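One protein chain is absent from this view; the other protein chains keep their places.
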Amino acid sequence: MSAVAVDTVLSVRDVTVSVLRGDVRYTAVDAVSFDVPAGRALGLVGESGSGKSLTLRALMSLLPPAARLEAGSVHLAGDELPRGVKQVRRALRGRMAMIFQDPLSALDPVQAVGNQIAEVPRRVHGRSRRQSWERAVELLRLVGIPDAPRRAHAYPHELSGGMRQRVVIAIALATEPSVLLCDEPTTALDVTVQAQVLELLDDLRSRLQLAIVFVSHDLAVIRQLCEDVCVMYTGRLVETGRTIEVLERPLHPYTLGLLDAIIDLDDPVGAPQPIPGALPELERLPGGCTFHPRCFLATEECTTTVPELSPARGAAPDRASACIHRDRLISP
Amino acid sequence: MSAVARALAPTGLLEVEDVTVAFSAHGARLVAVDSVSLSLPPGDALGLVGESGCGKTTLARCITGLLTPDTGRITLDGTEFSRRRTRAEHRAVQIVFQDPYSSLNPRLTIRSMLAELLSVHALARGSAAEERCRELMALVGLPASALDAYPVAFSGGQRQRLAIARALAVEPRILVVDEPTSALDVSVQATILSLFENLRSRLGIGVLMISHNLAAVRHLCDRVAVMYLGRIVEIGSREEVFGDARHPYTQALLAAAPRIRGEAGVDLPHLRGEPPSATDRPSGCPFHPRCPRAEDICAVELPELEPAVGTGGLAACHFRDERRVGVRVP
Partner (left out) sequence: MTSVDVTAAIDAAPVPTPTFWRRAQASRSLMIGVTIVGLIVLAAILAPVISPYSPDQQDLYHILGGISSKHLLGTDDLGRDELSRLIYGARTDILVGVLAIVFPFCFGTMMGTIAGYYGGRIDSVIMRVVDVVIAFPFYVLVIALVFVVGPGIRGIFVAFAVADWVVYARAIRSATLVVRESNYVAAAQAGGLSDARILRRHVLPNTIAQAIVYAMSDIVLVIVAVVTLGYLGLGVQPPTADWGSMISAGQDYLTTNWMLSTLPGIAVVITGLGLSLIGDGLADVLRPE
């Protein structure tokens, strides 16, 4: 494993995003905060409606038209990012980049991949055409594409899914960012290709000391790549901490429920337990703790009070849970 | 077998014999399924595992009768299916698709959808049909009020259950499920898989499950077949394939699958390269360019699917008799 870096590169505070449904605004992301130091990967895990993708897009100012950033601040290496879309885009250049789930739609089908990567050094860093092309080939090598000088002339449709995703990563790296945001980049890939891409991201993380925020619905994938994890449910953080600890000793009933519901290759062949009830709709969120209708620990208080994400007693400082009954989860 | 014995024996034995499906695209011949044979005993669950381009979906469509194989035969209890299946033959094998959002006709209410099938197959009409519809809803864990609604009213998990209800309406003997959980949330996946398990034991239906999710296959299926580039490269019981895999590709799949607890797989090198395209088949064993165990013979001679020593399973590898570094199975 890489050496743990201490300085925080990305600091997110109280990001709140609302979405417009019909004529009403609903809160889709509610006061989400986290820090990511250089060279570490943070996983953002949750199911549909958890707000994990919206959170990431809010950081990059890439929210869809119906969504709006209501509150919160984002600091990159100490500098606060401005609010307006144009200003943010300029401020983000060369500091934070994002990769998405479907590489085919992220690439321009009528341009050679080399050109798409080279566009960055040419436009952003003002390099010459030749220098930009050389840089593009270099980046293709960095992301593990064999025979890079020849492959740089290929078009996206000539490449396989895994290679396209690598090209997308190369484009992201071309801006020389210190933070890489990933929105389910391996969900659409075959499992062997996914393993390669995760290995690549891990390698880049340690080599370039990238701070990575990795969004996924798959806890096992997060386990592969991310040392730290934040679990989200209906737009709120319900649990945070080091991945290994959260997975082995969860402090929130939702996390526990997820772990019981997941079928893992290493588990004994037994029945996974589904979480009772269903994910609530955005327009019909339960009051108090939004998980309470499905929670086996729920009490009267849970229906009225919205629990705060607070640090667990006697545990590491970044270990926190938003459950008032967490002590009952700590097995003796 | 005597007539009496045949009458008493459970029915629903599906056998696929030497099925090949090839397409011609732009002059090139693309073999999607290459001489595949397998059998599904009545009431059993067989998992079909592989990555994109391995032909599992094409094979599933053949078995369901949506596609006619170029060569080979598919039989049920010894009787071969017609090339263009009759209505009664269609009843026997039903399919549940991967994407719950596109598998229900948006213009029909659930009741209409089900009643149509019941009526066309002369299973129930009128009040009997209504009764049956309610039973089907109960079977998949949905309220009777769902019958009045249109698909747009339902979540992904609910739609998948509706698709299952539709498949069950005609009382099939075999259910083909194509990646039933990949489009669903994690907490819902367990529900759907439990539902399949439940139905299998209650109704005695055979299940052919296509999935790239090894954990789900291991959970649900008694037997597993691994496909690569149109061929079955390994087949055996759950214990044999997961605990004592004899084909390097199976091993690679097991190693690559991420786990929640512990390190991923074991100390196996990650597979280099990508699944090749079916139009550009490597010589000999199609897996050899990526195979960590490959030797000269592998580029020359195509290994057959044959029994391996020390296990009940079959593998299509020249070195099938070697026990690999095992992936631990509790």
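Read from first to last, the chains carry the letters A and B; within each, the first residue is number 1.
Heads up, the rule we're going with is that a residue touches a chain if its C-beta (ideal position, glycine included) is under 8 Å from a C-beta of that chain, and two chains touch if they have at least 3 such contacts.
Given the structure is predicted, the values throughout are model-derived calculations rather than measurements.
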Legend entry - Identified contact with the non-displayed chain, of B:Phe97, B:Tyr228, B:Phe287 or B:Phe319: B:Phe97
Legend entry - Chain not shown: contacting residue from A:Gly94, A:Gly277 or A:Pro311: A:Gly277
Inset, instruction - Please pick, from B:Leu76, B:Cys133, B:Val170 or B:Ile235, the residue that touches the omitted chain in the full complex. - result: B:Val170
Legend entry - Sole residue of B:Pro42, B:Gly72, B:Gly141 or B:Gly243 that reaches the chain not shown, by the stated touch rule: B:Gly141
Legend entry - Residues from chain B at the interface with the omitted partner, ascending: 64-66, 85-91, 93-95, 97, 99, 102-108, 116-117, 120-121, 138, 141-143, 145-146, 149-150, 152-155, 157-158, 163, 166-167, 170, 191, 194-195, 198
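Just so we're on the same page, only the chains that are shown with their structure count from here on.
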Legend entry - Intercentroid distance (Cα basis), chain B paired with chain A, Å: 32
Legend entry - Residue ranges of chain A touching chain B (in the complex, touch as defined): 47-48, 160-163, 190-196, 198-199, 217-221, 223-224, 247-248, 257-259, 261-269, 271-275, 278-279
Legend entry - Sites on chain B touched by chain A in the complex: 51-52, 155-157, 185-191, 193-194, 197, 212-216, 218-219, 238, 252-262, 264, 270-272, 274-275, 328, 330
